[in-house]
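Questions regarding the structure given below will be posed in turn.
Left out: one protein chain. Kept in place: all the others.
Here is chain A:
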Amino acid sequence: MTLLATVATAADAPSCYSRLTNEWFCAQYLHDRQDQLVDATVEHIQITLIAIVVSVLIAFPLALLARRLPRLEAGILGLSTAVYTIPSLALLPLLVPFTDLSRTTVVIGLALYALTILVRSVLEGLRSVPEEVRESATGLGYGTTRRLFRIELPLALPVMMAGLRVATVSTVALTTIGTIVSYGGLGNLISDGVQTNFRAELMAASIICVLLAVVLDLLIVGAQWVLTPWTRGVSTP
């Protein structure tokens, strides 16, 4: 009876993702489970973007503060190394007592990791502005704030953008771990794929995840190209 049933399903839906064939690549699967894939991808993008935006908003003031107070800088950098050392599968559970099993838990965890990268790259970027430029700006009568926004930040942009790229790409990959609290975007599909030995689902989710990282990376490169017209023509890798 069970045999008959299996044969029947295989016969009227000879899909490449049936239990019998279980192929890695399966167009039929992409078509049939489109909604599921789109939902997971949207959730993945939302979690990633919110985490990145939050950490950018925190990283800037933090880095500016650290630059003002060198003693604080050592503390902030030390703390961020410590956070980065903690495995993601451990960090998310540690947040659960405070934020429950929610999307917030994943966003906070990812934002913390991104923050450690971004604070460093903002500091690094501001430090890459040559002293002479700073002095010239002061000589031209720029105040501290105006110098920061008109001179230093634009010049620091390439280094900061490099940090943003690293942070974004890692965050896309890390979001998959959110599956431990059931908010992992594509990670949920990967997790399901392992538990049910479902190759097409696993492969599709993994590939979308990598593509997502590549696309976001390219978008940032594009934004940088638009924002820093003066670097064009200079050899930038």
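In this text, a residue touches a chain if its C-beta (ideal position, glycine included) is under 8 Å from a C-beta of that chain, and two chains touch if they have at least 3 such contacts; residues count from 1.
One rule holds for everything that comes next: contacts and distances are computed from a predicted model.
Chemist: Can you pick, from "Histidine kinase", "ABC transporter permease subunit", "Tetratricopeptide repeat protein" or "FAD-binding oxidoreductase", the UniProt name of the chain not shown?
Modeler: "ABC transporter permease subunit"
Chemist: Touching the absent chain in the whole complex: find that residue among A:Cys26, A:Ala66, A:Ala137 or A:Val181.
Modeler: Missing-chain contact among the listed residues: A:Val181.
Chemist: Check each of A:Ala40, A:Ala137 or A:Met161 against the chain that is not shown and name the one that touches it.
Modeler: A:Met161
Chemist: Would you write out the residues of chain A that touch the absent chain, in ascending order?
Modeler: So the residues of chain A touching the unseen chain are 81-82, 84-94, 96-97, 116-117, 120-121, 124-125, 127-131, 155-156, 158-159, 161-163, 166, 169-174, 176-177, 179-181, 187, 190-191, 193-194, 197, 199, 202-203, 205-206, 209-210, 213-214, 217, 228, 230-231, 234-237.
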